[in-house]
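What you see is the complex with one protein chain gone and the rest in place.
Entry: subunit A
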C-alpha cells in the first residue's frame, strides 16, 4: 500500500522535502529499487498517465530542478541526494539536464572552495606578533656562532613580504631622485618585478641547490630566510640613496650587507653536511646577495641619461658606470677606490 512505498521513497530522496519523498515513492515503484537505469517500457506500462502528462511532468521537474540548482550552488551535496532521487522520473533527457546542472553547481562550489582554501593555507604563515617581527629583524643582522647543529628558522611570511614591499618603496624613491629613465616598462613595474623576482627566484634557486646538496631546509624557510636578509639591503639603500657618497656605500655594502649575508650563510652551513656542499651553497648565496645589493645601488642611482635599459642589463659590470657617474672633482679618489674594490673582488 502507500505506506510501504513512501518509506523507501523518503530514504531514496534523503532531503527534507515531502514532495520529493512522494516522488521518490513513485520512482521506486517504477524502477524497483532506485537504480539509475531507466526502462522506458516499464515506465509506459506502469505510469497510468498519458504521454502528454509525462511531458508536462518532465517540464515541471526540469524547471524546479533549475531553480534548485541556481538557488543552492554551494550545497552540492544536498542536491546530490535530491537529484538522484528524482533522476529516474524524467528519462534520458531529464537525466542529462540534471547532470549538467550538477556539474555547473559542483564546479562553482569547488572553485569558490579552492579560492577560500588558498587563503587558509597561508594563514599559519602570518601568525606573528609585532614583538616577534622586531626580534627577527634584529636577529637577521647577527651571525650565529654555533654552526654545528641546525639553527632554527621561523617559517613566517609576513616579515619577508613587508620587507620586499619596503624595498620596492625605497627603490622607487631612489629611481625618482636619480631621474632614472626606463625605456620599456614603467618605474613601478620595474621596481616590483626586480624585488619580487629576486626574492622568489633566488629562493627557488637556492632551494634547488639545497636539495642537490642535501641541506635541511624547506621552501617556506628559505623564503623567510632570504626575505629577512633583505633587511640589510633596505637599510643600506635607504641611507645611500639619500646621502650620495660612493665610499659610504661601499662601507655599508661590506658592513651591513656582509653581516646579513654572514647570518644567512651561517644558518645554511649549520643545516648542511659536507664541505663541498657547504661551499657550493653558501658561496652561491653570498655571491648573489652581495651582487644584488651592488646592482640595486648602481642600476638605479645617478645614471647618465638614455643609456640605461634596466630590463636587459642586470649583468652589466658596475665599474663602468662608476667612471661616468662621478663628477670630475673626485675622480682621483674614486679611481683608487675602484681599484681597491677590484682587488678585493
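Points to keep in mind about this one:
The rule is short, and it goes like this: a residue touches a chain if its C-beta (ideal position, glycine included) is under 8 Å from a C-beta of that chain, and two chains touch if they have at least 3 such contacts; residues count from 1.
Here is the rule we go by: contacts and distances are computed from a predicted model.
Among the names given as "BPL/LPL catalytic domain-containing protein", "Signal peptidase complex subunit", "DNA topoisomerase 6 subunit B" or "Protein YIPF", UniProt records the absent chain under the name "Protein YIPF". Checked against the full complex, the candidates A:112, A:188 or A:212 give a single residue touching the omitted chain, namely A:188. For subunit A, the residues touching the chain absent from view are 1-2, 5, 17-20, 22-23, 25-26, 29, 46, 48-49, 53, 56-57, 60, 64, 67-68, 71-72, 119, 122-123, 126-130, 133, 158, 161-162, 165-166, 169, 172-173, 176, 179, 181-183, 186-189.
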